[in-house]
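Complex shown without one protein chain; remaining protein chains in place.
Moving on, here comes subunit A:
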Amino acid sequence: MWLFRMAWKNIWRNRSRTIITMAAIFFAVILSILANSLKDGVFNNLIKNVVSFYSGYVQVHKQGYWDEQILDNSFEVSQTIESRILKNPNISSLTGRLESFALSSSEELTKGCLIIGIDPERENLITSLKSKVIDGQYIKNSDLSVLLSEGLAARLKLKVNDTIVLLGQGYHGATAAGKYPIKGILKFGSPDLNDKTLFMPLPLSQDLFQAYGNITSYILSLKDTEALDATAGSLRKNLGADYEVKTWEEIMPDIRQHIKADSNNMFYVLAILYMLICFGIFGTILMMMEERKFELGMLVAIGMKKSLLIVLLLIESVLTVFAGCILGVLISIPLIYYLKIHPIKFQGETAAAYEQFGFEAIFPASTDYNIFLNQSLIVLLIGLILSLYPVYKIIRLDPINSMKR
């Protein structure tokens, strides 16, 4: 206890130095938490945007569909399968889709398009498709009409209430042909989706492709998106070899790659930040050791064991670094929560570019407690590693040399 008291007194022997050290650690913790929180927040938001656009967090297909995306690899809608999927506690909802390509035509124009048969109500729960209607109305499951993406409609010079003709290949080589009134026009941020997509009620699409009762995929949304891999693993186990389970990361590897690349860039930024922290802390440690050189030599000379002196200096370092870390975390908690509720908003052209792609033009902060924990632990670890320098100096301390003037 007396050693602890002595360490405490030593910490405050030079108030300015201690406050500078603590401030360096304090700001380091805040900056690293803020940087990581914004990074994770932006990535999570990006995933949310991309995933809720179209893919869902997890998809279930018939085994082999992902490698050969044809209607012959579709499967029958089954209550048994649905209930096996929904048995997983992390699945919040699911919807079935029947997807295929066909030629779309208006009076004089033709264009290849992606036809997606959907359950309009369930689809809306996962991808908020209804919110993307910019003209006309959203479809119902019993409708015999379709929704057209804005780009495709423009290309074919079609508008609401016009008729579109579809021609393609159906299930098991059957001919798929039909003409349908346009009930609404959708606008997507993604140019890819916006230029070529047509949505129709699932029964209508099954009729077009003669894939009665079939779908090509189940789209799932999750309660806890962090448990993506665990959920997918559990589904694979439950559904068996007849079905394949794909996460959004597998469906859209380019997005995952983008996040990985950005994370790597952030790693370098954080590395520079941590390096600055190192210099800040190390500078004060060097000053402290030089200032106390005589005293440390004297303590060993009068009989203080080096091991005890090391413990004393470690207590001082740990207390200083710990206090800085705790203060940093305490201040960063309300700051990060504020930024979560009031995210930083992009302005001007950047905002327009984001919104054009259907992304929210915001920098939200993540409040994942792991960020607070990890970043404070990293800074604490840096402080503790740097505390090894005094340990090294004490091990090599020669009282006679230390007490030389």
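Heads up, the rule we're going with is that a residue touches a chain if its C-beta (ideal position, glycine included) is under 8 Å from a C-beta of that chain, and two chains touch if they have at least 3 such contacts; residues count from 1.
Keep this in mind: contacts and distances are computed from a predicted model.
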item	value
From "NifU-like protein", "Reductase", "Putative ABC transport system ATP-binding protein" or "NADH-quinone oxidoreductase subunit H", the hidden chain's UniProt protein name	"Putative ABC transport system ATP-binding protein"
Selected from A:177, A:261, A:275 or A:304 as touching the chain missing from the view	A:304
Candidate in contact with the missing chain, chosen from A:103, A:227 or A:403	A:403
Residue numbers in subunit A that touch the chain omitted from display	2, 6, 9-10, 12-13, 294-295, 298-306, 308, 399-400, 403
